[in-house]
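Right, I'll just put the structure down here and ask away after.
One protein chain is absent from this view; the other protein chains keep their places.
On to subunit A.
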């Protein structure tokens, strides 16, 4: 199977899930039922940024799915794979927003799910000043919890904002590793679709700070590629939905680094078998250069720990 075929099949699977879930929700609540993420002015941020259209009800969501379908062309060309990647992200966003129907808190600690606009505004300034030199999206479970946590820690020590999706969250919990927005390690959710909450950060950064007009998909992708220093670390095994989501990340300019043996694309899809080298590989792939003054102290030292809360005991 070609790489693009894998992307297409992952996209088809995500689309199928979204379609089923939307139909079931309409069946249950009716098409006029309101649907939204909490604390955002951007409706479904990814869908809004790409199309310029806001989604208010389940009926709107069903229509949006029709628009997404138009992105799902099947030529063996990168443009088609990119658009299918974007379509996959949008399907993920639809699946995620459905979790919020009649449930204001579908996510429980340590997972954050959808991040409010306020969090993005707060993170935006250090992102622009380079105080946060990058955004890591870690997806799946590392071969061992030690390796996973070590990787998270390495980014954190560099001031990089880390978002976690899937097995890595349990690995952090298992190792008793402190997470949360205050230490810039944000577990998003355990379903792969939760990755869209990280995409949503990049997209809203483009809308808020980049003055990208909603609906200007090309401008959006250019902005994220040039200005949002994000990258993805995806642990094996990769299923087609993850690969399809990865295509969406690459379309936005974010390289994907994985330890699974797969197709390789220079600067975009990089196979790195050695987890201890994920950090260096990722930073080089995204051209993130960090000026580090190493201070030889027995604890980690980085701006990421500025918001840390010291509890008794």
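As a convention for this text, contacts are C-beta pairs under 8 Å (C-beta built on N, C-alpha and C of every residue); 3 or more make two chains touch, one makes a residue touch a chain; residues count from 1.
Note that contacts and distances are computed from a predicted model.
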item	value
Protein name (UniProt record) of the chain left out of view, among "Polysulfide reductase NrfD", "Carbon monoxide dehydrogenase", "Na+/H+ antiporter subunit A" or "Electron transfer flavoprotein subunit beta"	"Carbon monoxide dehydrogenase"
Chain not shown: contacting residue from A:65, A:81, A:149 or A:234	A:81
Omitted-chain contact residue, chosen from A:49, A:115, A:212 or A:270	A:270
Residues in subunit A touching the chain absent from view	2-4, 76-79, 81-82, 263-272, 277, 280-281, 284-285
